[in-house]
Structures are given as structure tokens and as C-alpha cells.
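All protein chains of the complex are present and in place, except for one that has been dropped.
Letters A and B mark the chains in the order given here, with residues in each chain numbered from 1 onward.
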Amino acid sequence: MAVREVAALDVGVDTSAVTPVRRQRRLGGLFVASVIWIALVGLGAIFAGLLPIPSPTEMDMLGKRALPSAEHWLGNDVLGRDVFSRLIYGGRISLTVGLLAPVIGVTVGGALGMLAGYFRGRFETIVTGGVDVLLAFPPLVFALAVTAYLGQSILNITLVIGILGIPAFTRVARAVTLSLSEREFVTAARALGATHSRILLRELLPNVALPLVAFFLLGVAVTIVVEGALSFLGLGVPPPAPSWGSMIGEGRESLDIAPWLAFLPAIFMFLTVLAFNVIGDTLRALTDPRPGAL
Amino acid sequence: MAKFIGRRLLYLLPVLLAVTLLTFLIASLLPGDLAITLLGDQATPEKVEALRAQMGLDLPIWQRYLLWLWDVLHGDLGRSFRTGETVLAAVADRLPVSLELMVMAEVTALLIAIPLAILCAVKSGSATDRFLTGLAFGKLSLPPFMVAILLIYLFAVSLNLLPATGWIPFAEDPIANLRSFVLPALTLAIAEWPVLMRVLRSDMIATLQEDYIAMAKAKGLRPARILLVHALKPSSLTLVTVTGINIGRLIGGALIVEVIFALPGIGRLLVGAIYARDFIILQGAVLFVAVGFVMVNFVVDMLYAVLDPRIRHGRA
Partner (left out) sequence: MDTALLSVEAVSVVLPTPRGPLKAVDAVDLSLAPGRTLGVVGESGCGKTMLSRAILQLLPKRAKLDGRVMFNGRDLAALQPEALRRLRGPELAVVFQDPMTSLNPVLTIGTQLVETMQAHLGLDSAAAAKRGAELLAEVGIPAPEQRLRQYPHQLSGGMRQRVAIAIALSCEPKLLIADEPTTALDVTVQAQILDLLAREQRRRHMAMIIITHDLGVVAGRTDEVAVMYAGRVVERAPTPQLFAHMRMPYTEALLAAIPKLDAPPHTTLPAIAGRPPDPTRPLPGCSFAPRCRYADDRCQGAKPPLADPERAGALYACWHPL
């Protein structure tokens, strides 16, 4: 369903007033560009091993900070490693963590939020109170502590960022469920004697899904940023594996002589995060009935 | 008003209790035996046992929690095993730096966001509005550490105008102290203005369509008064919330920014404690940060009542 609506948005077919249509069309172009960029980064990440690029970890001690050449398209980093290759492989880590971590949030948080919004009562009070408590803790400190004590691995990073995302997803799911459960189709199902699980799974879930998917995409963007921050601080994926965050961190040391070493991974990360934000926001606008909510 | 405060207080207490419990659980669930950490792996099992008993580590976890909570309620958050510094002293030492950073950052962010939001709301739909909202949206994808790199490159490396790192106590050299805060505060402000602008803009657009704004125009008031007195105040509830959340977060120091710019604030204290596995400091500082966050939010709730008399009189 999401795909169909996005397609409609793309063409800009809409009966509403003049300005919104123009606006949506403009957004459509950005939307397509975002999808293309993510597809490129994604394909690069999947097929990195098959691409005709040098190894991302092989050091060329003579070619430290080498300028771009036919061999090294974007030059080398401080340790003489191929920058382009590291960017491609870095996308692997960003996308892996970025796509997997919010899955934890969306399933656990989504379920908690729906149950809280549907059953209300004491359960809801406990869930919302719990969310308030969790939100009081500085997330980055959590993530740093966990990776520092449990070890730096993709799995640990994914798990901790995923768990940190649960409260936000709970809030969204609860809010959407609350607004839906007063609607006729739910009341009707209830009046017809449908079981709770049937109402939750058949009536509510399909309607909660779209806002959650939109929020999931925004979550991907946030996750990529958090992973980048951890790696930037040296507590992300262990070296020498390339990650955009650690590349920025390493490049920072030579801002004065080779600023591009920090800026290239920064641009890659910015564009990827932006692309997920654009896609997520477009979907959110579709599910948000308020006009001009963009 | 008293009833309103009472209701909020009643909610505050369990939340604070849960915060202490969670802090304690996390700290005790982190792997590694404190006694062994302290004595080194060479220590004899008897010695370890003795220290565990002395520190109460052999008690069941709920008893340990209650003992710890008792101490915390008496203002004793413990003492670093490494430096011997009490948690309170460590936090008190770092807090002014984080607070100075927070105030400068929030003020700058609001100074950027409020005029732009008003401009966008007044000219909503115009090219200016679309440009600024587009810019704000794009900025959401630029995390603080990238902004920091960019600012360092521009102002420290290329133009050589401002220091990239280092901190000088205010008492020693006020000007140098302020200069060392410019880039970090700017980094945070640049990170935050887009969110502030977006919420204020959309609330303000809604307010400008209210009857009482038409009424204010019909009264022949000056546009500045209509915008600043009649429209801004009722539009600022969400802005206050978001600013409050930001302030609550920054009480705990701006972790990344403090690390990048080498500012000795709470954020650096936390990172240092993590690196050094100084878990008493970590536990105490996290508790401070979380409680600070909850308390700031409580104050923000009170601020609502100041901004909206209907809440004050219990009708909201």
C-alpha cells in the first residue's frame, strides 16, 4: 500500500489546491534521488567484494594520504588505505547496523505501544512511566558503556542501539493505536464480539504499520548517526574495519593537510542519513492527515 | 496551581525511584567483579572475599540497592576507587563547564530559531519559508560531530580565529574562557535550531489563524506587538518543551562535543569513567544526569502553567 501511495505522490497527481501539488512534485524529485542514492550505497555494500577496488584494509606505507589516481580513485588515507574502497565497505557497516537495530525497536516498542494503547488502564500507566524513565538516561552513555564493557562488535552495537530505540517506537505505536481504537471499525469489531488478538492483529496492526514504517526509516537515519558517533569516538566497530564514523575521526587528525579525508566520509554519511530522512518524512506526511505537516 | 503542582509531584516520585533502581541495576549488571578490579587479578580469594564482605557485595542485590539508595538519599553517592574523589565533588567540579556550554548553546539556538520561525510563519508558503524549512530539514541529517569538524576546519584550521580545543578557567582569563566556548556552543546551536524552528513555525502558523489574531489586527495594533505579544506566547508551548528536553539532556553534558573540543564537563567525566572502568563515578554521574533530566522536565511542566493561564487554573 505504501508503495502505491508513494507512486501517486511521485507523479504529483492530486486534487488539492495549487501550491501543495507543486510542493509534492518537488518532494517527489528529492524522494527519487534518495531512493537511488540508498540503492547505490546498498548495492555497493552488498557487492563490495566483487567490485574492482583495492582492499579496504591493505596499507600502502609509501602512499600515505596519496592524491586520487587511476589506481586509488579517491586517494589514500593516513595509513595508505584506499579511501574509495573504505567508503564502500563503510556503507556495509552503516547499513547493517542502521537497518537491523531499529528492527528491535519497531517490534518490541511497536508491540508494547499497541498493547498499551489498546488495553489502557494500569498496563498503559506502567508502559508510559517506563518510557519516561528510560528516556531520562543519556543514550550515548549507555551505548558507550555497553560497548566498552561487553566489547566492540557489530552485534553489541546493533543490540544496544536497538534497545535504546524502544521507548520512541513505543510512544509512536501507542499514540497511533489510541487514535485508532476510538474509530468505527474497531468499535464495530468489538461490538461483533471479535477477540482482542483478532482486533489487534487484523484491525489495528495494518493501520499502525504504515506510521511505524515511516518512523522506522527515521530510526534508520538516527541509528546511522549514533553508530557514526560511536565509531568516531573509537568505540564503534573495532579497527581496522572501515566505518564512516571512524574515518571521520581519523581524518580529523589531518584536517590541516588533508581535509578531504574527514569530509568525504562525512558527505557519504550525510547523504545517506538525509536520504533516509527524506523517505521517512515523505511516508510520515502521507500518514499524517494534518495538511502542511511537512 | 497548588493542585497542579501536587499532581505533578505525585508522578515525579515513582519516576525518580525507578530512575535510581535502573541506574543501580545497570551498574551492577555490568560484567566484572568490583573487588577483583580493585585488588587486581593477583589477589588471593580470601582477600577478595574479605573486601566483598566489607563492601557489602555479598548481600543479595535488593539489599545492596536499598543500602545504596539510603546513602544516596543522604547525599552520599560514593567515592572513586581510583582517585578517591567523591562523586559529588567530581560532578560539582565539571558541572559549571557543562552549564556554561548549555546556556551559550541554548541561547544561540533560540536566537537563531525564534526570528527565523516567526519569519517563516508570517510568510508561510513563500520562497523564503520553503528555503528555510528546507535548510532546517537538511540540517537534521548533519550530526553534531560533523558540524564540529566543519567549524574546526573553517574557524580554527583555515581562518585560525578560534581555538579548536582546550579550556581555560573563567577566573584565569575570562576572554579566553569565552573564546574556548564559541565553537562548541555554536556546534550545539547549529545542531538544535532546526528542531526549534520547525516546532515554533508550525505552532505559530496555527496561532496566526486564530480569531484573536484577527481581533488584534482589527484593534490596529502594531505588527510587532501582534507577533511578539499576541502570537508568540500562545505558540511557544512546544518550543518550551523541546528547549526543556534539550536543556535536560545538556545537564548531562554534550558528550561528543565536550570530547571533540576537550572541555572538562560532565560528558567528559562520563566518558573518562567508562574508559577507566570507574564504575562508582559512572553510576553516580549517570544518576545525577538522569535525575537532572527528570527535574528539568518537571520545571518545564511548571513553566506551562506560567505560559498558559488555563493550565494554571486547572482547566487544561
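Simple rule for what comes next: a residue touches a chain if its C-beta (ideal position, glycine included) is under 8 Å from a C-beta of that chain, and two chains touch if they have at least 3 such contacts.
Since the structure is predicted, the reported quantities are computational estimates derived from the model, not experimental observations.
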item	value
Given B:Ala53, B:Leu154 or B:Met215, the one touching the chain that is not displayed	B:Met215
Omitted-chain contact residue, chosen from B:Ala92, B:Leu135 or B:Val229	B:Val229
Chain B residues touching the omitted chain (full complex)	210-212, 214-223, 225, 229-230, 233-234, 307-310, 313, 315
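Following the convention adopted for this analysis, only the chains that are shown with their structure count from here on.
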item	value
Rounded Å distance, chain A centre to chain B centre (Cα mean)	23
In the complex with chain A, residue positions of chain B that touch it	14-15, 18-19, 22-23, 26, 30-32, 124-125, 130, 133, 137-138, 140-143, 145-146, 149-150, 152-153, 157, 202, 205, 249, 252, 255-256, 259-260, 270-271, 274-275, 277, 282, 286, 289-291, 293-294
Residues on chain A engaged by chain B in the complex (per definition of touch)	19, 23, 129-130, 132-138, 140-142, 144-145, 148-150, 221, 225, 228-229, 232-233, 245, 248, 251-252, 255-256, 259, 262-263, 266, 269-270, 273-274, 277, 281, 292-294
